[in-house]
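With one protein chain withheld, the remaining protein chains of the complex are depicted in position.
Chains here go by letter, A and B, matching the order in which they are written, and residues are numbered from 1 within each.
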Amino acid sequence: MPWLRKYIKTFEMGFQTALEYRLNFAISLISAAYPIFIQSFLWTAIFNSASGSEVYGYTYRQMIAYTFLAGLVARLVRTGFEYDILDDVKTGKFSKFLVQPLGYFPYRLANFFGQKLPGVAMILGILVFVLLGLNHFWGVSIEFSRVLLFLVTLVLAIALNFLIFYCISSVAFWIVEIGFLFEGLRIVIILLSGGIFPLEVFGARFVQVMNFLPFKYTVNYPINVLNGKIPFGEIGSGMVAQCIWIGLCLLAANYLWKIGSRRFIAVGG
Amino acid sequence: MAAVLREIKKHLTLYGLLIKFSVMSQMEYRSNFFGNMAMEAGYLLVKLSYVIVIYRSGVAINGFSPDVFLLFIGTFVALTGVYAGFFMINDYDLRRKIKDGDLDVLLTKPVSLQFMATLRQADLGIFGVDAVAGGIMIIIAWGRLKLPVTVGSVGGYLGFLAISCLVSYSLFLLPQILSFWFMNTSAIAEITDSFWDFNNLPMTIYTQAIQLIGVFVLPIFVISNFPPLFALNRMNPVYIAWAAALPLILLGLVRLLWQRGLKAYSSASS
Partner (left out) sequence: MIIKVEHLTKSFDYYKKELGLRNSIKNLFFREKLTKTAVNDISFEIEAGEVVGFLGPNGAGKTTTLKMLSGILHPTGGKASVLGFTPWERRKAFKMQFAIVMGQKNQLWWDLPANESLFLNKCIYEIDDRTYESTLAELTELLDVKGLLDVQVRRLSLGERMKMELIAALIHKPKLIFLDEPTIGLDLISQKKFRDFFKYYNQEKKATILLTSHYMEDVEDLCKRVVIINQGRIVFDGDLQKVNEVFAQSKVIKLQLSERVGREALAAFGKVREQGEFSATLEVPRQELKKISKAMLDRLPVLDFTIEDIPVEEGIALMYQRQEAV
């Protein structure tokens, strides 16, 4: 399959880039640990001062487990190509893809997975330690079958988050000077995904609204599959929802990029 | 003495000009300006989510009511505006300047190099978002807590805010000065920058040991805890003495390290 070769090459290039920046990645993991640390202290303080044993429907153990997992999963699904895309459009590098038999979407996807791989391996390793630690110190037990299901939802979550940010990146076709807008959107989306606090914390109405948006399927849902908040019988419907959202985002991405590149050509890149 | 005062006046005038220039430059790229404001608003939203969590939990944490938390978080948000809007952007630029030799011409000018190199840029958009939001949070908390509105209480609070600004300027500049010796300090910078977020919540939620370290060893807690603690009348004499001494100690350290770094800069390059 010669047409696949170039994407494998792109994958490799992404992989190499990630290795080159391994120090940066390690450091970003350290700074990702800070919020986990802060939130754990907050929850500890809240639970110590609260009267009941449950807050927002979570036990203390579940809440700590959620906080750790949310930090890791949010890091795991995180993209980071938004500014690369912006740069491609700004400098006109994007036009290369319009004339070459190399699709931009598969190029980005292959590059993304290549870059993601070393990090995923590392985070999954940490995750194993966290799960063992949670089990040992807090007595949080996790069933093996849930771990397997979690991994499936995780792959879907990564794909979904990729598509969400791929859609967002198409903004570059309309405005190139956007400062740190993507950074702002990223942090808000993490919040809406449940990457900082469990969504239940913000009330039932908020959760209802979030049920109609794709974001919670990137962080909140995989974690709840793992920690047992979602009964076995309902896991399947969540996965179906993930797939539906992936489909919808694909359509949206396709549409946005089609009109975007049309504009790119019209304006003259 | 008169000469010192004249220098201070000159540098204040220059600072006014630099801020004006920063705004004018930003207005040339307006969508960037608004993009940065959007980012800051995003971060603000996350900080507010902590407030929501605390209010909705409805418990007094370690004896602090949610309104007290609001006062702390409001103070933190407002100071984040100062840090991100006036200090942080220059820190990133300092590394580049040292690397590219951009300090050369500045060194020959009759003006403080440290001033020109660390306070040149300002982002009033970022500052504005946080200052307004933080200000509103502080005022609401102040009212709900029925804190006195007197010259002493408000003035004292503002005085501690000023101390916090000095502490954040010097504390977060210190690691950046290492760029004079090491070319690649972005890693260190990223770690120290995210230290800032430890102030998102009052230090009472941490253990006693962490509190001691955060006040006296790596004094980040001083920044966003002392002003509200003063407003709540909870400052003890040790804290007050420390608040008075710390800015002087830190500014002295910055000065010392800066001079050393400059010596290295002018000895090691060609």
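The rule is simple: a contact is a pair of C-beta atoms (placed from the backbone, for glycine too) under 8 Å apart; a residue touches a chain by one contact, two chains touch by 3 or more.
What you see is a predicted model; the values in this text were computed from it and never measured.
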Quiz item: Which of the displayed chains are touched by the chain that has been omitted?
Solution: B
Exercise. Specify the residue from the set B:K10, B:R96 or B:R260 that touches the hidden chain.
Key: B:K10
Quiz item: Per the definition of touch given earlier, which of B:T207, B:N233 or B:S266 contacts the omitted chain?
Solution: B:S266
Practice problem: Pick out the residues on chain B that sit against the missing chain. | Solution: 10, 13-14, 17-18, 21, 24-25, 28-29, 101-102, 104-111, 263, 266-270
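Everything that follows uses one rule, which is that only the chains that are shown with their structure count from here on.
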Quiz item: Quick one: chain A and chain B, Cα centre-to-centre, how many Å?
Solution: 31
Quiz item: Of all residues in chain B, which touch chain A in the complex?
Solution: 29, 31-43, 45-46, 49-50, 52-54, 56-57, 59-62, 186-187, 190-191, 193-195, 197-198, 200-201, 204-206
Quiz item: How about chain A: which of its residues touch chain B in the complex?
Solution: 23-24, 27-28, 30-31, 34-35, 38, 41-42, 44-46, 48-51, 55-56, 175, 177-181, 183-188, 190-191, 196-197, 201-203
